[in-house]
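For this view, one protein chain was removed and the others were kept in their places.
The block that comes next holds chain A.
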Amino acid sequence: IELEKSHYSDHEIRKLEEEEQLRRRKESLYDDDDEAPGKTVIMAQDLEDKWEQKLQQFKAAPRITDADKNNNRTSLNRKLDSNLMLLVKQKIGNQELWLLPQVEWQPGETLRSTAERAMATFLGDHIQAKILGNAPYGIYKYKFPRAVRTEDNVGAKVFFFKAFLQSSDLSQAELKEDYLWVTKDELGDYLKSEYLKKVNRFLLD
């Protein structure tokens, strides 16, 4: 409690006065016995004790959940103090890779609608997520291996968007088996180095 720059509050004054009264009653050897049995007075000290008891009885939920202890990376209930990102295993070309969910851009739609489509494919239609802005946050470009290259398509550019999940209720989501929720530090376990470098640039925390 702030003691140096404050005055006594009403509750404290009441407590002090009641202590004085008690002392005086004891010293004057129970002269005011006529008053005492008549009323039952609630002292400020009693109130404080009652509040303390209530506080002891209340137990808050633990910060380290079960998923933390089991290191179950598919649940959203782990690492409650940092941000989690969705990683999906996708097949690109002939390789199965862990990636941030991506979907090919169809001509005729904006980049943001592509991002929304990607969210819908991976997380279900009724997902409540807020995409932050129309502009991409980062880019990763790579060239196809020589076998796949044609005249027009030398490589591909992947644009990244950020979105916040509003509700942590994913019971309606139709996620496939290979998904993970990871923090920024754990990204390095799954992503390739080049990809990881570019992704780390636009991720805070």
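Methods note: a contact is a pair of C-beta atoms (placed from the backbone, for glycine too) under 8 Å apart; a residue touches a chain by one contact, two chains touch by 3 or more; residues count from 1.
Here is the rule we go by: contacts and distances are computed from a predicted model.
Student: Name the absent chain by its UniProt protein name; which of "T-complex protein 1 subunit gamma", "GPI transamidase component PIG-T isoform X2", "Large ribosomal subunit protein mL40" or "Retinal dehydrogenase 2-like" is it?
Tutor: Looking only at the record, the undisplayed chain corresponds to "Large ribosomal subunit protein mL40".
Student: Going by the contact rule already stated, which one of A:50, A:143, A:157 or A:192 would touch the omitted chain in the full complex?
Tutor: Per the contact definition at the top, the residue touching the missing chain is A:157.
Student: Check the options A:6, A:56 or A:150 and report the residue that touches the missing chain.
Tutor: A:6
Student: Touching the hidden chain in the full complex, which residues of chain A are there? Just list them.
Tutor: Against the missing chain, chain A presents residues 3-4, 6-8, 13, 60-63, 65, 80-81, 110-112, 130, 132-139, 141, 157, 159-160, 164, 201-202, 204.
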